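Every protein chain but one is kept in place in this view of the complex.
Chains here go by letter, A, B and C, matching the order in which they are written, and residues are numbered from 1 within each.
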């Protein structure tokens, strides 16, 4: 029932509003003995941080994590890890102009109707700023997964109509962080960057896709029949703000294939010749690469005039203020990775229980 | 942790193997006072049943549900509802020929590696036959949702490359059950049926998509930040056998849009002029129609020879026996509806807790 | 939220009314590879069964368990285990005379008020007959715990004012099953049996206590801060019908002690000289014996006239019909053991997750 929690064993519970005192979370179910690399965690936070490059929102936050418990002498102790990220400029912006307004395609209307009131400052809890807590938990999950040999790499593979046409195996994923868009196909990256800049100039926004690739997953992760590995990865992705779709392995394209071409034939070393299954069969990892794609809609906040209504159903005109992303996918890359890491490490722990 | 359970309040826990004694489940958290229409439930079972038409598997099962508890004098009592569906022909088939074989793109290999043993008869627990329990719970959820004014209608909108091009609003969804494919666009339905028959003749299989439309959803369903309504609908769909993708509202196509065209402008009656949001904003239903699409891969069991390996890594040749679907989507329609109903009714109950 | 489920990983979900078609359950989270000894399970059922001796209710039920899934070739497969126990004489009794009556100290009144209707036949879901499902799950947990070296032995240590004064270490617990009361102190057992018979003759009932002793528990079971091992054992016991109290280790008597006498001094082999802690420190097992006591109230159904009210608040006179226990503790022994086994095995599995 706890809708601010994610994961069954390795479990993040988060709190915090865009313009409240602080955001943060508690991670429960962390096994004892994981070495905590604070620099790595902060590096992950920096990948999500606003203001990191010219094509993302220029809001200034250092997004420094303070750990309050659960770590002793550099290692996890097995007790719950509490952490906070203080909001530095929560009083610097004025949201009074949207206090009574339902912005189009935002959560203003639905929160107001559901709860009877809402923290309107910067979207309150519905702001994507809540993902800071996900990145912290994801970074700890990554540290644990590294010890097991799992790597997670996400990258932008589409902005608007500009797509990476190559399969991920043809790309050098180490190039992802080399450009502001976080696309390892550098020619495509340049085009994407151009499109984002043009879109921003018009005061408009544009959607995009993130692809994620996981290597080194042990065989056996996934808990049928409802907690299939890809089902929970799908939920993890769909729980991120602005996500509209998820597909893994052959995905929507697989629909058009015949079984005779779609089936992944085994090699005698138990690997498969193709990987339309996306590394998951019957909801359980088979040791091949896991890969999936996540669709993000264009950001709803525009730097141009829009018609909308207020909470007494009167038509009003509004315009976004402040500094917003024209395209979320470059910053979403680390959030996709974080949710992937949380999910995967959780299933790694769950799989310890499969046999007596 | 219970991976054979789905739902937080209205919660199905299921059991059963394809060729065991029986399948069944327990539904917990059913509010007292729901009138049970046994005929309706059986009708839903019949929509899923093998052998119902010429284009689906001809396995013969009557799939009769026996309710064992939780209903008294025609109404739910608030206690847990136990039910079983006896497997009628579980001894009639011989699966010894696949006992040691890992069939391509099946769950044989992953189950064996995860658990150290497996019930190989008909796929055991990994068989889509487990969805009978979902249909029972879904039918009860539908009976409850009917009382609230919610309707759920799924239909086939793609088989292979043959797609329904019309938007769902342009279709007469009452025609869905008029043909064996369950496609309300009758011209397209005929083509799909033709394709399925041809594919079967070749001993091959083909994928497809199911679209689902929900009308009458109350405003306020969905529990941010992790249990967004679409995130749990996505998980519900991805937990169904053979599903490879999920998108709602504008979905993957929304990626290519600008925010200025994607945003759904409010009317002064709080409805919206467009519905790219797919009836969900910030993870919470806004009262507009909810619609989504689900991608199913081609069935892995082929009626033709395939190369594979056995559990001692030797190459072997195999061929599917018995009666299998050449395309699952016609029978998947009711399963999509069932999982939608379970999810939606669960969120309806959860929303009762939003305010004191 | 699932109030008909118990356990986090090894998890029983149960269903069934006293006079419905059948009772049963699903056990999820059972590790693969546990050998199932059907005879042992049935023996446990027989220990709970009505009609087994002269001092318990003479209702006739064979209470045969039918397993429907999750076991293949004599071993658990890791998938959910469904089982049922058919009610053999569910139509043989007439409960019409209590249809509108609220029996004193029963659940008639509270169920009716909570749910707005109730299955009045034999108490419906509130009947202690629901514990059949607990005994099945407990028997499977015992089979697993046996492999780990854990033994669970419960016995009657009080009926009315007749108490076993010896500490459990001074008793030969193998004598428990040698008498109908299930008390290993044979002199006390004879007195208890006498008291139960006299009480029954008067048409009255009497309370009692069950003590339970667990040996061989591995160090480390228990999950602070809320899921302390004794906290969940306590809940397990208090969830059994008619239980009014729980104490472990020194219990209520420990209140009167000074810390200097209560503290358990360590030996240099890490065992302790005394065991006031009851084998649990800080909520985690320390390897010493775990022991606790459970208080059962006298059965509410009397074979004598009582005043009560009906559902229109009129005074009525009633008298118990049929065959009821004059004292529940002899049959409760196996239920206490079953709930202990479920809890302990669940915590055994949870403890696998304490370290990376």
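Before moving on, here are some points about what is shown:
We adopt the following convention: a residue touches a chain if its C-beta (ideal position, glycine included) is under 8 Å from a C-beta of that chain, and two chains touch if they have at least 3 such contacts.
These numbers come from a predicted model, not from an experiment.
Counting contacts over the entire complex, the absent chain touches A, B, C.
Of the listed positions C:50, C:251 or C:322, the one in contact with the omitted chain in the full complex is C:251. On the side of chain B, touch with the chain left out of the figure occurs at residues 1, 9, 29, 31-34, 78-79, 144, 147, 224, 349, 352-356. One chain is missing from the display, and on chain C it is touched by residues 1, 3-6, 8-9, 14, 102, 104-107, 109-111, 113-116, 125-126, 130, 158, 160-161, 199, 204-209, 219-220, 222-228, 230-232, 234-235, 238-239, 244-252, 254-260, 262-270, 272, 276-278, 281-286, 295-302, 304, 306-309, 313-315, 350-351, 354-355.
Although one chain is not shown, part of chain A still touches it, namely residues 1-5, 8-9, 11, 13-17, 20-26, 28-29, 32-33, 66-70, 72-73, 75, 77-82, 84, 114-119, 124-125.
One rule holds for everything that comes next: only the chains that are shown with their structure count from here on.
Comparing each chain's Cα centroid with the centroid of every protein Cα atom identifies chain B as the most central. With centres taken as mean Cα positions, chain C sits 39 Å from chain B. The distance from the centre of chain A to the centre of chain C, with each centre set as the mean of the Cα atoms, comes to 46 Å. Each of the following residues of chain A touches two or more other chains: 1, 9, 224, 354-355.
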